[in-house]
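One structure is given below, represented as structure tokens, and several questions about it will come after.
Here the complex is missing a single protein chain, while all its other protein chains stay put.
Naming follows writing order (A, B and C), and every chain is counted from residue 1.
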Amino acid sequence: MNEPEISPADPNRTDGVDAAIIDLAQVQRHAVELLAQLDRPPSNLRIQAREILVEINWAEPTVIGEVRSIEVHREQREQQRTQPVADTDDGGAKEFLTSPGVGVFYHAREPGAEPFVSVGAVVRPGQQIGIIEAMKLMIPVEADRAGRIAAVVKGNGEPVEYGEPLFELAAAEIAEAA
Amino acid sequence: MNEPEISPADPNRTDGVDAAIIDLAQVQRHAVELLAQLDRPPSNLRIQAREILVEINWAEPTVIGEVRSIEVHREQREQQRTQPVADTDDGGAKEFLTSPGVGVFYHAREPGAEPFVSVGAVVRPGQQIGIIEAMKLMIPVEADRAGRIAAVVKGNGEPVEYGEPLFELAAAEIAEAA
Amino acid sequence: MFDKVLIANRGEIAMRVARACRELGIATVAVYSTEDRDSTVVSYADEAVHIGPGPAKRSYLHIPSIVEAAKLTGAQAVHPGYGFLSEDPDFAEVCAQNDLVFIGPPADVIASLGDKCVATRTMADAGLPILPGSHGPVAGPDDALAIAERTGFPVILKAAAGGGGRGMRVLYKADEVVDAYKTVSSEAGAIFGDSRLYLERYVASARHVEVQILADSYGKAIHLGVRECSVQRRHQKLLEESPAPHLPQEVIDEMGAVSVAGAKAVGYVGAGTFEFLVDERSEFYFMEANCRIQVEHPVTEMVTGIDLVQEQLRIAAGGRLELEQSDVVNRGWAVECRINMEDPDRSFAPAPGRIESLVLPGGPFVRVDTHGYPGYRVPAIYDPLLAKVITWAPTRDEAMARMDRALDEFRATGPGIRTTAGFLRRVLANGEFRSGVYDTGLVARVLGAGPTDDN
Partner (left out) sequence: MFDKVLIANRGEIAMRVARACRELGIATVAVYSTEDRDSTVVSYADEAVHIGPGPAKRSYLHIPSIVEAAKLTGAQAVHPGYGFLSEDPDFAEVCAQNDLVFIGPPADVIASLGDKCVATRTMADAGLPILPGSHGPVAGPDDALAIAERTGFPVILKAAAGGGGRGMRVLYKADEVVDAYKTVSSEAGAIFGDSRLYLERYVASARHVEVQILADSYGKAIHLGVRECSVQRRHQKLLEESPAPHLPQEVIDEMGAVSVAGAKAVGYVGAGTFEFLVDERSEFYFMEANCRIQVEHPVTEMVTGIDLVQEQLRIAAGGRLELEQSDVVNRGWAVECRINMEDPDRSFAPAPGRIESLVLPGGPFVRVDTHGYPGYRVPAIYDPLLAKVITWAPTRDEAMARMDRALDEFRATGPGIRTTAGFLRRVLANGEFRSGVYDTGLVARVLGAGPTDDN
């Protein structure tokens, strides 16, 4: 527990998330190359690099759905919970601004108001990008890094868990803005 | 269970054993060849051909004695039970005449009598090589193949389990006699 | 008490016996075939002896090897488990001749109870109710016809040496009898080496209910209540419960009392089971007595708190049965599910293989008896039973809800492996089963209903 103590009153910090983002596209490319080199199709391929996990299972024609290991079950559940992180067409990686808590995510201060950020906006670290309502309190969500908003991942009024992507940052902008 | 039915009253038959005996030396040779082709030493090698099983485990230097899996425990027990099949200096394999049952093994018909076979003797398939006493019955043990006796593995009057080596056959003689 | 006991069996029951021995401070000797060299009991037991190759005739049924293994290791007694040599009077006799205690009744008791005609006559004499019928071997086809007409149709023809559903035929009309007699008799001769048949009334909606008894070698005997064993597929039990639903307590008490009387009449020693056929009106008829510990013994253990295998060991060691009938108090409800390595979608075809991962249920009031472990290669040549899952609760409904939860937790995976766990959940969900009003036809009806029509 070397992590600095962070007060529960300040839940929208996302220390450590930057370090976890690595090149998903590269891992996927390796997986495809590896598959091309195999003489016969595997039933399972698992490539893990840091926090990126690419796992592919091919159902055996004889295997019935009901027979599955608890590990597979767990993987499947995990996939449901963690937002799919698809790679972009040009092979670049995606970065996200993620939720610092559990609650309902709002794009704007109040219904009808301008959203804090929109696609194309450049954000600075510490800039407010939304609100999470938790226990009837409106908690400001701030960007934990700089970047340009590439897409809105989480809709206005949608529930969010801890760590879920809220906005996608444009890959090209990251180095530029940093 | 397509094996022919064998009466419990006639336990010293070994039908089907011939069919199960395959060239252990060949399996071991394949194992060595395989190992020679490996870039780095494996922790486990297991080659099974019909009823012959060659399994080798290399202990990791970091494994502590008490911390072991039930599988390791089982391996150790297995090693105690199954006689070690060491290969000879010249790289050839050993062959054995093994016990067809459980009981006490005798070398000779009665105390003081000549043993049925001694080191150097050439045996024919079906030739009596000893006696197993089981339930006070003296059951003749016959060689299930030809060969020259290279060593006496099981002493006179010693208990034997099923499948335990009784006599070692000289490797060079096997092909000759066959 | 014994210092060392040899376990002449394999699979889950070998582990069951080894655990009982360990709790009593008794050293154990496992015997194993070449197929079972990686089995759990081989590493669990204090010693293990390799007794022969895979086929049971040359290992688990091979009396000289087992007796020699006991002598070589200094075991004083042999526990035969169930199946294999457990009800072989010759084996019991050979053990006695070799100064080994056979953990079971005396050889002559096994012999007389093993012959259904003799057993039926003996039990009728002891006052047990018997189904109307021949009460002994039928003399021939004409005798069969005469008895059938006296008994009233439908009737059932059964091999005297039969079991497991083989060598039997239900007859509905008089003109079937003569031909059927000839066919079944020759079948019985071919399968069991004994072509004698008997004939009795056939009960269409029959329940199979059995009484557990314990008797010591000083003439004391008690019963431990009943087990309902009507969830059967082709006469193979899949699920058992204790007590039997909707069976009045006075009927249970009476079945227990006559079973104790029967046990005393034959000089029974050890743990035994009296099987009864129970009809729609809760009338019961003695069917047979089993001289072994049963696969389903745990449900009795869970409701009575009595360890039956420990009692077998104490009695075989010459101990007096310390339990009185009044000490046997039934508490709550228990159910056992047998998880077999079979594919319910392919007519329960064997589906053995190497178990890659095995998740066993746990938590409150769940018991698992298994010899399985991750990495275990299940031999194809033996019994498909992989695990018994037993749950207990204060009431039947709660015990069944708990069993459903437990079966849901069970996972055995590996190439080609299928188990009956999912099918057993279908049985639990079946409305007839849940009502507790069911008979031996239940499984056929569940199977007929198909996988999407359970309630």
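The definition used in the following text is that a residue touches a chain if its C-beta (ideal position, glycine included) is under 8 Å from a C-beta of that chain, and two chains touch if they have at least 3 such contacts.
Owing to the predicted nature of the structure, the values given are computational and were not obtained by experimental measurement.
Of the options C:D125, C:E280 or C:D408, the residue whose C-beta touches the omitted chain is C:D408. The chain not shown here is touched by just one of C:G25, C:G193 or C:G448, and that residue is C:G25. Seen from subunit A, the chain kept out of the figure touches residues 1, 3, 5-6, 8, 11, 16, 70-71, 73-74, 77-78, 81, 101-104, 134-135, 137, 159, 161-164.
Residues of subunit C that touch the chain left out of the display are 15-16, 19-20, 22-25, 44, 298, 301, 305-307, 309, 331-332, 357, 359-360, 362-370, 373-374, 392-394, 398, 401-402, 405, 408-409.
As a working rule, only the chains that are shown with their structure count from here on.
With centres defined as mean CA coordinates, subunit C is found 56 Å away from subunit A.
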